[in-house]
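Apart from one protein chain that is not included, each protein chain of the complex appears where it belongs.
And then chain A:
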Amino acid sequence: MDEARLREIVPGVIGVLERRGVDFATAEDAVQDALVSALSSWPTDPPRDEFAWLVTASWRKVVDAARSDQARRRREEAVEREPAPELVPDEDDTLQLYFRCAHPALSSSAAVALTLRAVAGLTTAQIARAHLVPEATMAQRISRAKRTLRGHRLDRPGDLATVLRVLYLIFNEGYGGDVDLAAEAIRVTCRLASLTDEPEVAGLLALMLIHDARRASRTDAQGRLVPLGEQDRSLWNTSQIAEGVEALQAALARDRLGEYQAQAAIAALHADARTADETDWPQIVGWYDELVRLTADSAVVRLNRAVAVGEADGPALWLRALSEVPADTPRWLAVSAYLHEQRGEFAVAATEYADAADAATSTAERDHLRRCAARARAASSLGG
């Protein structure tokens, strides 16, 4: 059985059940039950139409559950008398599912878990393994999320921003295990992009594709973090970059710029350079100016802008740009250390790298900064 194909179908099946008046939690449970049945029967008895099979099987699960529920008997009989609707996937149903899973009433971790389950079609066990928590914990997280949603009305299209944030969170959750969350996020975002013509969706898709295309070069054989400027660009997935750039260009042509499009434009400019020296830094600074505007002057964005300014205009201007960013901004120390290293002030650089390493939030980043500190310290002792 093709697991990837199954994951494509699941949101549509939940959508059909919801249209028939089944509440979200029940629909979601019924589809998971039907998938379990599919696992045992499909290998020997493959269906002609997998989507129709799953709709029928899930619908039976719903009806079975309703039958065993005395209080709901009359409503269930009324529903049963209705003729079965056409089995045509309705795109709007699936879109609503995205909004539901990224509902603002849910915490980030709950929204991520629910999206992975209902939209991406992953099992609870797979989601739990990807997050390194016990399956019971994840099962409870998902069922609490569903309880939270009960009684909440479906949301307005304005919440697309929340949907995109949840998808980006999933992308950033990291890689590994039997489920690749970055790949899942790309797959789901790609699907969302086919359901809506909002340019920010295409912008996020482009951003993910271009970042993910560099994955093979981001760490070396020993698992060490390799900075962008030192990456082996022959390892970059050029067809995936092209795909991302194409999605980005289509989005930009709509002339409704958003922060994901701006970030994707920056990523695309990096991806476009054959060597680090060929990077078009002035144009990157231009995009950062847009991004500063779009993100209400976020300190993290201004810090990144300072790096671009330094590369485009030299360390002197860089120092000024950096001094305008609060020193408690994440990674400020690492940027300052790099700047001092560029200026030949190795002793300061070594100290700042070491402090930045202590403040790092990931082991890969911490180890990378420790190596930078060691490099600066060695240069410092050579320089006397």
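The rule we apply is simple: a residue touches a chain if its C-beta (ideal position, glycine included) is under 8 Å from a C-beta of that chain, and two chains touch if they have at least 3 such contacts; residues count from 1.
Assume contacts and distances are computed from a predicted model.
**Student:** What is the protein name, per UniProt, of the chain that does not appear here: "YCII-related domain-containing protein", "Protocatechuate 3,4-dioxygenase subunit beta", "ABC transmembrane type-1 domain-containing protein" or "Acyl carrier protein"?
**Tutor:** Record says "YCII-related domain-containing protein".
**Student:** Among A:38, A:120 or A:142, which one touches the chain that has been omitted from the display?
**Tutor:** From the options A:38, A:120 or A:142, the contact with the absent chain belongs to A:142.
**Student:** Using the document's definition of touch, tell me which of A:21, A:134, A:282 or A:314 contacts the absent chain.
**Tutor:** A:134
**Student:** Across the whole complex, list the residues on chain A that are touched by the chain not included here.
**Tutor:** Within chain A, the residues that touch the unshown chain are 107-110, 113, 131-134, 136-138, 140-142, 144, 172-176, 207, 211, 218, 225, 227-229, 263, 267, 300, 303-304, 307-308, 330-331, 334-335, 338, 360-366.
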